[in-house]
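All protein chains but one are shown at their positions in the complex.
Read from first to last, the chains carry the letters A, B and C; within each, the first residue is number 1.
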Amino acid sequence: MIARAREPLIFEHSRPGRAARAQWPAASAEDERSAEHIPPALLRRRPAALPELSELDVVRHYTRLSQLNFSIDTHFYPLGSCTMKYNPKACNAAALLPEFLARHPLSPPELSQGFLACVYELQEMLKAITGMRGVALSPLAGAHGEFAGVAMIRAYHRSRGDPTRNEILVPQAAHGTNPATATMCGCVAREIPVDADGDVDLSALRAALGPRTAGIMLTNPSTLGVFERRIEEVARLVHAAGGLLYYDGANLNAILGKVRPGDMGFDVMHVNLHKTFSTPHGGGGPGAGPVGVAQRLLPFLPLPIVGRDGGPASAEGGGESESDDRGESDDRGEGQSVRYRWLDERDLPQSIGRLAGFGGNAGVLLRAYVYLRLLGREGLQRVAEFATLNANYLSARLQQVGYDAAYPRRRASHEFILTLRRQAQELGVTAMDVAKRLLDLGFHAPTTYFPLLISECLLIEPTETESKETLDAFVTAMTRILQEAREDPERLQRAPYTLPVRRLDDVHAARELDLAYRERRPQESSDAAAS
Amino acid sequence: MIARAREPLIFEHSRPGRAARAQWPAASAEDERSAEHIPPALLRRRPAALPELSELDVVRHYTRLSQLNFSIDTHFYPLGSCTMKYNPKACNAAALLPEFLARHPLSPPELSQGFLACVYELQEMLKAITGMRGVALSPLAGAHGEFAGVAMIRAYHRSRGDPTRNEILVPQAAHGTNPATATMCGCVAREIPVDADGDVDLSALRAALGPRTAGIMLTNPSTLGVFERRIEEVARLVHAAGGLLYYDGANLNAILGKVRPGDMGFDVMHVNLHKTFSTPHGGGGPGAGPVGVAQRLLPFLPLPIVGRDGGPASAEGGGESESDDRGESDDRGEGQSVRYRWLDERDLPQSIGRLAGFGGNAGVLLRAYVYLRLLGREGLQRVAEFATLNANYLSARLQQVGYDAAYPRRRASHEFILTLRRQAQELGVTAMDVAKRLLDLGFHAPTTYFPLLISECLLIEPTETESKETLDAFVTAMTRILQEAREDPERLQRAPYTLPVRRLDDVHAARELDLAYRERRPQESSDAAAS
Amino acid sequence: MPFIPHTADDVRDMLATLGAPDIEALFEEIPPHLRVQELDAIGRGLSEFEVMQLMRARARADGTPLCFLGAGAYEHHIPAAVWSTITRGEFYSAYTPYQAEASQGTLQTIYEFQSMMASLTGMEVSNASLYDGASALAEACLMAVRANRRARGTHIRIARSVHPHYRQVALTTAAGQGLTFEELPFDRASGRTLLPDGAGGTRDAGSAHGAGDISAVVIQQPNFFGVLEDVDAVTDWAHASGALLVAVVNPISLGVLKPPGEWGAAGADIVVGEGQPLGCPLSSGGPYFGFMTTRLQHVRQMPGRIVGRTVDLEGRPGFTLTLQAREQHIRRARATSNICTNQGLLMMAGTVYLALMGAQGLERVAQISRARTAQLVRALTAIPGVRRAFSAPLFHEAALMLDRPVAAVLRALAARGIVGGLDLSTLYPQLGAALLICATETKTSQDIRRYAAALDEVLRAPPAAGDAP
Partner (left out) sequence: MPFIPHTADDVRDMLATLGAPDIEALFEEIPPHLRVQELDAIGRGLSEFEVMQLMRARARADGTPLCFLGAGAYEHHIPAAVWSTITRGEFYSAYTPYQAEASQGTLQTIYEFQSMMASLTGMEVSNASLYDGASALAEACLMAVRANRRARGTHIRIARSVHPHYRQVALTTAAGQGLTFEELPFDRASGRTLLPDGAGGTRDAGSAHGAGDISAVVIQQPNFFGVLEDVDAVTDWAHASGALLVAVVNPISLGVLKPPGEWGAAGADIVVGEGQPLGCPLSSGGPYFGFMTTRLQHVRQMPGRIVGRTVDLEGRPGFTLTLQAREQHIRRARATSNICTNQGLLMMAGTVYLALMGAQGLERVAQISRARTAQLVRALTAIPGVRRAFSAPLFHEAALMLDRPVAAVLRALAARGIVGGLDLSTLYPQLGAALLICATETKTSQDIRRYAAALDEVLRAPPAAGDAP
């Protein structure tokens, strides 16, 4: 369900002199007198062109805009690689407790023990889940974690007097952030092909490995929706060549509590907390991309990390006593003494350094912590089990009704790929057409054209929180689309029909750049924008 | 903007064995042992037919359902007599502070001073606004306040040894709650006609007054959208006949800070806090209907009331010192000593008694308190001014485009009436048709067929929070409708077209009663329902 | 201007349209001498920030004590999904669904609520909420008198173990229409309601009313003391007396207890109660919601809004307010009630709560609440000077007897951050130093130990002079 009408720009609602005045701070008489003089040359001459609105204008505008979106709370959203599952509302409720929200990031540790305890325990739980020896929570998204990881790989080689290793191998199907990260870290990304069943081509891997190899970035299950079966062989080869293995944690949902990157031989990884551990994606974030490392990379972890004074550092985490589990031992303000504190340069002199202004996206970390406490050990494993069950079931059903799986001989992991290659050739209907038509039928589209390796592909990730009925309804819609593709392909090619806009012209968008509102828009051509 | 698709019943989403298990309380080993035995005869044999759902099912279902509604946050909602204005979000934020929400209504006064201070100050502010001498906040909506008011009128007469006065006069145009209240209180409602300009017919009033007169219920401005100009004469006549005057506060928004019921001669009144003082209406409530009384009715106020020990009882309210205004003096937990407490039977032995389980709809009272503090003295007056300006402007513009005002010679108050009498006769188009067509054009309909006195009427209340652009857009829509009425009346008669359902059959609803879901619905006829 | 969008230009243009010199001119019909002179009691307007500072300070002043008080308002866990859903603007800021086509969200939710409440209480139809439990009982009394064509009078028999506030509200509300109430006492040992001797039809000793005079009998399950009444016997006695049986129930208890529709041979006739335990915070006393269910045969006597499923122009199903001829806006003086605005949003909270918990979740809440209360009773009665007041089985409240006046004990507990319960002596002086306590699933064993330790400490102090109960 989605609203059909369109909504003017906020600037079009604006009227000179209108204002939400209750939001303006009240000045005291003292205020008028007190501020220091600012040199006139430093002052703003014209006010910014912000809209002038009543509070109702603003609320109504953004409420109406919201209704133009698909979302998890309203739609099935099987966007492959993005793990768009239901995020329990309790995670938000806990992260939004007033004291957490009011806490300044540089608050003294005496006034931060409650918060730091959560963060510390999250570090410990992530270690247990990933099989890593150390975890740093500060990276602010998956790609940020990747950066930290590759930077640590480089720091490691450099620390061993091996600074020329600057090649990062990535499988053909890797997410774009993997090669982009390699470049950002000053490395060279080198692509490795996969074989017909989606596994890494080992001979190509062997050929690529060498004295310049810094490491390899893999996600397993891969973005092809299959588990890399020879992962141990891959690890052996890369390690033998002197490289390290980076695990892209975007697909962790598939293996939670089933198999651990650390046990597969990975040296470093990130976790997309916002995917696997329940932060609503917010239309583009926030996320959090904690990094985990094996023993040899511990000294290089980014700053800051929460440390604990006293007691064995890794003996707890989520596995507390029953009474702490019930939240009771904390309840009475026990422990005003400082147990937890941020570790910094002085504690970790070899750290790659700081990646963010403060200690990480605390709100996301708290959500992940709450989610993990809600799930517990068994719940964690169920996530992987039912995500996998749903993907395999949906894949089987869609193949039954006439779609082609990219890897029909493989078990799907938490996601799988359909290819519309045949339909594109025979009927002139593309994966994009199917995607747009799905929107009309009330489903968010799967990921399209990723991985690029598979032509006309749809990457479908149903997640564990969707019911069989929803999957069956999706199959019904896909069946109808296939029928339309045969009977009336143009109907698909011109979809969607029922959304607030018809299909949008991306080429026009890039040619006639219109990136900001101006009341009277001068003619701009794409030339002006070319740098 | 509104969603178009329909949503199955929650029961249709249900599957046996599904559950939102994180919501179930965890039992301890001790729990298993401890509960006392319940005699088997008192136990439930079959579980209730509640749906079985995942948390996502529930969230998605009710989120989708919400999108089927019009609301203030999404639409202009000029529902006459209902004061559908913007309710500042801060009112909700303050009322939903965790401590207020967690407070038990019977908490001891030592742990309630913060809450009681708000309630006490609200009582004082309402006195100032209404010109009444005492206020009780416990009635839970307007009609509940009416009940309290008429019950006080009866108690007053009885206390004076005049128990036979049981006639309550109401003008023809009165809201249905007025006569219904009279009946509920054991009185007889007697209707008084109004004259051609909407004022009470004084000769009819004179004729109706007598020794059985308990009182008269009026709202001023009246539900005809005009100010009763001879209110003082009305008061004189009623008082002379031994009756009391009840003021229906539903229209207080029109006169806030401009004129006070107490000064007009009213003896008792209610205030619809949820209309005038900013509680979102919640699809049918909650409300709050505090009652105010003049001196002679003070002893009869309903219970409980917040009293203050020490200091002159009425010397403050909203008019505190600057520092208190800024919320500063309270800030440091000053005054753990008990100043405020609930007054009960012992304090008010003549009270009509209790009307609600506890002290009133506290959440609504807090919102009203916050709203009043936000507005302040000037803001209060501006409400009346701009509500009146908007109504008069909209009335004038709609008359310009061809609609008939019911009282074209009068100033509108905060609302006004159009009559479609002419269009109904000439074009066969009713007020209901216009209302339904407005929905298609993105506006909630005005109140229809109330007051019944005016045939084919629309009662339109734009409120002060809507902008001129919105009013102008409404005029444009109404102009289009008038044109459609002339050119294609059937188009109106079959409206709406763009909502989740087409026009609904109310007759069918009342005949084939279907008031609750049953998995296999047995044939029911309306006969079975006739009592 | 806060919350007013008009610019100076707007005002000028609008006044020009009206031919009015200024806004004041629009008030010209109000007699000038009536105009407000001063409003000194209202201070200057505050900014949102200032108001929030003030309110946060006020809220903080009251804190969040540990609460063992029930007495009609119960602290249960409220799933985060309840309020995040129902506070969506489209629900929150909509009016009563008069325009059905533009209100299907609210209407369908009400229909679902009605369905759930009917099933939960074992009845056939439900309304869309009343103000609260107490006023729902008052309405039920008035309704019973209208609905009971067999009874000659307007007399109600009400158990003394019904919530005292509910009885007071019924009295205040029904007095105007001449209803009379007589109380059924409770057994001092068991805490259960005593039926008159010869229950079954004959005029009972001490009552001015014979069987055929009684319009309704009101019983609460569990009763105000948390005691489980013998509802089957009361129901059968009421019916034998020609009365309707009005049941007051805690909806959470119906996860475990027999629904009123199955009480006795024929079941209750009208069921009312406080909906607050279903997803509504304690919230200092409100907003809560009252609920009412009944048999289909009485639906036209029911007060309040009712939603029905119907069809639209194209024959597709939809929802609308129905049986409005019962209501004040149509029937005016002859309406079943004057109720108009009710507790829509809270009713929605109840609906979402029930949808999330399901029958099994509700049963667990009920069972664990019972278990915690039993633990609490055990912990407190282990303290010298504390014993149970009644012997009959309990639900999730209990009356205890102390060895000294309860008020001072409660003050001492409050000073320790504990809301220790209700001083029953104010409502039932005959009981002496009786304390009503409650525990739900939100009270952990540590909470219970904390209360017991505090009470022990308080009671170890010798009673103050004149403190003997």
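Everything that follows uses one rule, which is that contacts are C-beta pairs under 8 Å (C-beta built on N, C-alpha and C of every residue); 3 or more make two chains touch, one makes a residue touch a chain.
Because the structure is a prediction, the values reported are computed rather than measured.
Enquirer: List the neighbours, among the chains on screen, of the chain that has been left out.
Expert: A, B, C
Enquirer: Which listed residue, A:Leu252, A:Val364, A:Ile460 or A:Leu492, touches the chain dropped from view?
Expert: Spelled out, the listed residue whose C-beta touches the missing chain is A:Val364.
Enquirer: Among A:Ala136, A:Leu205, A:Val238 or A:Leu355, which residue is in contact with the omitted chain in the full complex?
Expert: Result: among the candidates, A:Leu355 touches the missing chain.
Enquirer: For the chain that's not shown, point to the residue among A:Pro193, A:Pro280, A:Gly402 or A:Pro489 touching it.
Expert: Result: among the candidates, A:Pro280 touches the missing chain.
Enquirer: Give me the chain C residues in contact with the hidden chain, please.
Expert: These residues touch the chain not displayed: 47-49, 52-53, 77, 79-80, 84, 87-89, 441-442, 444.
Enquirer: Considering the whole complex, not just the chains shown, which residues of chain B touch the missing one?
Expert: Residues of chain B in touch with the missing chain: 15-18, 20-26, 53-57, 59, 63, 88-90, 92-93, 323, 326, 328, 331-332.
In this section, only the chains that are shown with their structure count from here on.
Enquirer: Chain A to chain C: how many Å between their CA centres?
Expert: Whole-Å distance between the two chain centres: 46.
Enquirer: So, what's the distance in Å between the C-alpha centres of chain B and chain A?
Expert: Chain centroid spacing, chain A to chain B, equals 46 Å.
Enquirer: Please work out the Cα centroid separation of chain B and chain C, and write it as a whole number of Å.
Expert: So the centre of chain B lies 19 Å away from the centre of chain C.
Enquirer: Among the residues of chain B, which ones contact at least 2 other chains?
Expert: 2, 7, 55, 59, 63, 67-68, 72-74, 86, 88, 90, 98, 374, 465-467
Enquirer: What residues in chain C touch two or more of the other chains?
Expert: Residues 1-6, 10, 45-48, 50, 79, 81, 84, 89-90 of chain C each touch two or more of the other chains.
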